[in-house]
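Every protein chain except one is present and positioned as in the full complex.
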Amino acid sequence: MVAGQGTTPTPAPVLPPRSEVGAVGWARANLFSSWYNSLLTVIASAAVVLGLWFGLNWVVLDAEWGVIETIGGRFIIGGYNTDQACPGNDCFWRPQAALLMTTALLGMLWVVAGGVVGRIAMAVAAAAALCAFLPYSMERMGLDVRLLLLANLPALGVGWALARYTPVGKPRWVLVTGVSVFLLTVVLLRGIPGVWGLQPVPTLYWGGLTLNLLLAVAGIALSLPLGIALALGRRSDLPIVKLLCVAFIEIFRGVPLITLLFASQHLVPLAFPEAFPRNSLFSAGVVITLFSAAYMAENIRGGLQSLHPGQAEAARALGLAGWQTTLLISLPQAIRNVIPTIVGQFISLFKDTSLVYIIGMVDMVEIGRTFILGNPEYRISTKEVFIFIALVFWAFTYGMSYASRRLEQRLGVGTR
Amino acid sequence: MATTPRALTYRGIPVWRHALIIRWVVQIVSALVAVTLVVWFFANIVGAIQERDIPAGFGFLSREYQTPIGEHFIPYESSDTFLYALLVAAINTVVVAILGVILATMLGVLIGVARLSGSWILSRLMLVYIEFFRNVPLLVQLLFWFFIVLTLPPVREGYVFFDRIYVNNAGISMPGPVGSSLASASAWLALAAVSVGLGVLVHRVLTWREDRTGRASYPLAAGITVAVACGAAAWLIVGSVVGEAPLVISSPEPYGRFGRIGGGFTIRAGLLILLIGLVIYTSAFVAEIVRAGIQSVGRGQTEASRALGLSGIDTLRHVTFPQALRVIIPPMISQYLNLTKNSSLGGAVGYTDLTNVAITMTQTAPAVSIFLLIMLAYLAMSLTWSLIGNLYNRHIRIVGG
Partner (left out) sequence: MNGLMKLVIAATLFLAPMLLIACSRETPEQTSDPAAAEGSRLDAVKARGNVVCASNNGIPGFGFIDENGNHVGFDVDLCRAVAAAVLGDADAIEIVPISATEMGATVQSGDVDLLVRTVTRSSSRDAKWGNFAYTMYYDGQGFLVRKDMNVPSVLDLEGAAVCVTQGTTTELNLQDFSNQYDLGIQAVTFEKTDSAVEAYRNGQCDAFTTDHSGLYAYRSSLPIPDDHIVLPETISEEPLAPAVPHGDEQWYDIVNIVMSMLVYAEAYGISSDNVPTAVTGNSKVDRLFGLEGSFGQETLGISRTAAQDVIRSVGNYAEIYHRSLGDDGIGLPRGDNTRNALWSAAPCSDCPKGGQIYASPLR
C-alpha cells in the first residue's frame, strides 16, 4: 500500500471479483493456484479419499478390536494387580490414587498456567471418568474401580479450588505439590512393608503405560539439576571442570540408549554397593536420568547462550557476585527460554522409555507384544494392538507438543 | 572518646576472595569429586568382578566367535574371531546408517517441500504424516513393519518381476555385481577409486580456471569423462591381465528343496524393516527441519527471485534452498546422529547390528570389555558426524559476513 498524501480523495471501495472471495476464492488460492498445484491437489485428494475409504473400511469392518478389550487394564499398569504381585488382587486402588493425585495437580496447574493446560486437565479427567463406563462386566471391573475412576472429576475440582482460593496456588507451592505427588506415587506403588493395605509390590511387576510415564517423569525431573550443573560446567572457563562435563555429555549423547540400558544391567549392580536396590527399574532409572541429563545440559547451554550478554553485565554492574548473577539472572531466564525444548526432550524421552524391554521390563509396548506372541489365537489382531499402542503414545506426545507450542506463544519466547 | 581511625593500609585481597585462588580451589575440588565418584564406581566394579568371578580382559578378541551373524556385508565365517565379528557388526550398523541417512533425507526434503506446497490439501496431508510418525515411538513402528513385512508371501510363493527380481517376506533379491575373484575385483575397485579421484581433480582444476578466466570449460562433463575413461581402461587392463572381467552381474535364482533364493544382491527382511522404520521415522523430523529452514529465508528473497522471472522450482533450487541450508544443516546432522543411534533397535526386527551382536557376544565373552568396545565404536561414529557437520558449516560460512 502506497502511503497516500492527505489531499488525494479516497476512491470508492472496489470489491474484489467474486472468484477471489468465499469458498471459490479460497479454493482458487489454496488448491488450484497453478497447474502443478492443481495436479498435486488432485493426487493428494485421491490419496486422502482412498486412504480414508480403506482405512475406515478396515477399522469398522475388518479389524478385530476385541484384543484391546482383553488386554484392557494391563496396558495401563501391567502385571501390578496380579495374584503374584499383589496376593488378593487388592492393590488396584494404589495406581488409581496416584492418578487422582495427578488430576488434582493438573487442576492446580490449570489455575497457574491457564489456557491450554486447563483444556488438557479437563481432557485427562474426562477420559479417566469415561473409563468408568467401559462396557466390562462387573466381575472384571468392579464398582470400586469405577467409582475411583469417576472420582477424577471431583479431584480436578478440588485441585482447581485449592489453587484458586488458597495460597497453595502460587507457582512455588504447585511445584512443591508436584514433587510431593511424584514421591507419594512412587511410595504408593512400591508399598510399605508392614502397613496394612500397602503391601510391597516388587518393581518387577510395575508395567504398562504407568511405567513409561514414571520413567519419563523421573528421568526429566532428576536430570534437571544434573543437567544445569553440567551446562554450567561446560560453559565455565575452568579447563578441568569443562573437560569433565564435555566428556560426560558427549559420551552419553553419542551412545544409543538401548546400548546404555543393556550395559546398565551388567554394570549398575556391580557399580553400586549391595545396599542399593538391585532391580531393572533402578538400573533403568539411573541410565535414563544420566542419558537425559546429557541432553538437558545441551538444552540449557543453548538457553544460556541465547541470553544477551548485557543481562550478565548489568547484574555485575549492580554488584551481584558471579554465582548470584548465574543463579538469579542467567539461569531463570535461560530455563524459561528453553521450556519448549525441555518439553520436546520429555516427549522424546517418553518415546524412548519403550526401550526398557531390552532389560526385561514390561512397558506398554512389551505388554502388547508379549500378549500377541503368548496368545496365538490373537495373532490375527497384531495390527490392531500396535495401532492402538501407537495412538495412545501419539495422544500423549501430540498433546504435550501442542501444549508446549501454546505455552511458547504465551511466554513469548523469542519475542522479547 | 576519640576513635582511632582505622589504618588505610592495603593488605591485598583476602585469600578466600582471591579470584585466582577460588578458581583453582573450585577446579581442584570438582576434579576431586569427579575423580572420587569415578574411582568409587570403578572400584566397586573391580571389587564385584573379583568377588563374583566375572571374567574380564580382551583376550577373547582373538578367539573364534563360532556364532552366525545373520547379515554381513563382508565375508564372514563362524570360525572368524571376535574382533572380526565386531567389525562385521560395525559395518552392518554403518551400512544401515548411510542408506538410512540418504533415503531419509530424500523423503524428508520431499515431504518438507510438499508441506509448504500451494496445495492446501497436500500440505495438510504432509502435516498429518509428520505429526503422526514423529510422535510414535520408533520401536512401535518397527514392530508394526515387522508384522507387515511378514504378511508378504513366503519365498516359494513370492512375487517375481521380470524373472530377475524376487520379492517375498525373506527380503528382496535382485541382480547385482559380484566380484569374479577377490584379487581382480579388489584391484579394479582400487583403480576405479583412483579414477574417480582423478575425475574430481580435473573437475576442481577446471572449475578453478573457469572462475579465474571466465572461459567455459565444462568442468563437470570433463571430470565425469575422465573418471569413466580411466575406470574403463582399468577394467580392460585388469580383465586382460587376470583373464576375466573383474565384476560380473549375478542374477538371483531359487535353489534346493526349499526354493531359497541365492546369488545376486539381496536386501534381507531385517535390513528392509529397519530401513523402512528408520527412514519413515527420521523423514518426519527432516521434513520439519526443511520446512523451518525454508521459512527462515526472507519472503523478499522469493519475491525478488520471482520478479526476476525465475520459476517456482528454479527459485527453490537457486535462491531459497542454498540460503535455507545454513539453517538446515546443524539440526540435520543431529538427526543423522540420531538415526545412527536408533539403528541399534535392529535386534528387535532381526537385523544384526552392532548392539545386537554385542549383546549376543556377552554370552561367551566378558561383558565389560564388549561394552567398552562398542561404546568406543558409537562414539567414533558420532564424532564422524560432528566432524562432517563442522566441515560443512565451515564450507558454507558466509564469507566476510
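The chains carry the letters A and B, assigned in the order they are written, with residues numbered from 1 in each.
Note that contacts are C-beta pairs under 8 Å (C-beta built on N, C-alpha and C of every residue); 3 or more make two chains touch, one makes a residue touch a chain.
Just so it is clear, the structure is predicted and the values come from calculations on it, not from any experiment.
> Taking the entire complex into account, which one of B:46, B:113, B:165 or B:267 touches the absent chain?
B:46
> Who touches the missing chain here, A:38, A:236 or A:265?
A:265
> Looking at the whole complex, which of A:169, A:202, A:302 or A:344 touches the chain that is not displayed?
The missing chain is touched by A:202.
> Touching the hidden chain in the full complex, which residues of subunit B are there? Just list them.
With respect to the unshown chain, the touching residues of subunit B are 38-39, 42, 45-46, 49-59, 66-70, 78, 146-147, 150-151, 153-157, 169-170, 255-258, 260, 269-270, 347-350, 352, 356, 359-360, 362-363, 366-369, 372, 375-376, 379, 383, 386-387, 390.
> List every residue of subunit A that touches the chain not included in the displayed model.
Output for subunit A: 74, 79, 81-84, 87, 202, 204, 243-244, 246-248, 250-251, 265-266, 269, 278, 360, 369-370, 373-374, 376, 379.
By our rule, only the chains that are shown with their structure count from here on.
> Where the centres are mean C-alpha positions, what is the separation of subunit A from subunit B, in Å?
28
> For a test of understanding, state which residues of subunit B touch subunit A in their complex under the given definition.
Contact set of subunit B toward subunit A: 23, 26-28, 30-31, 34, 41-42, 44-45, 48-49, 54, 114, 117-122, 125, 131-132, 135-141, 143-144, 147-148, 312, 337, 341-342, 344-345, 355, 358-359, 362, 367-368, 371, 374-375, 378-379, 381-383.
> Within the complex, which stretch of subunit A touches subunit B?
30-31, 33-34, 36-38, 40-41, 43-45, 47-48, 233, 238-241, 244, 250-251, 253-259, 262-263, 266-267, 269-273, 347, 351-352, 354-355, 357-358, 365, 369, 382-383, 386-387, 389-390, 393-394, 397-398, 401
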